[in-house]
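A single structure is presented below for examination.
Here the complex is missing a single protein chain, while all its other protein chains stay put.
Presenting subunit A:
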């Protein structure tokens, strides 16, 4: 429910009025902004550092092999 409300609120503001100055948007103080940013990056970095599943290496290798076979 909250997500829906947030969306509606956001859409009440016409796109055209969304300039770079963001006069109508709430602003966070820099400390909170930094905390949010740090937590977001920490969470995300953990995902980025997960090992790449073999399926992706295999996929690209297979495609290459298939193409070599068909082109030679």
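Definition applied: contacts are C-beta pairs under 8 Å (C-beta built on N, C-alpha and C of every residue); 3 or more make two chains touch, one makes a residue touch a chain; residues count from 1.
The criterion applied here is as follows: contacts and distances are computed from a predicted model.
Peer 1: Match the chain absent from this complex view to the correct UniProt protein name in "Acyl-CoA dehydrogenase", "Putative DNA-binding domain-containing protein", "RNA polymerase sigma factor" or "Phenylacetate-CoA oxygenase subunit PaaI".
Peer 2: Looking only at the record, the undisplayed chain corresponds to "RNA polymerase sigma factor".
Peer 1: Which parts of subunit A face the unshown chain closely enough to count as touching?
Peer 2: The list for subunit A reads 1-4, 6-7, 10, 13, 15, 18-20, 22, 25-29, 31-33, 35-37, 39-44, 46-50, 52-53, 55-57, 59-60, 63-64, 67-68, 71.
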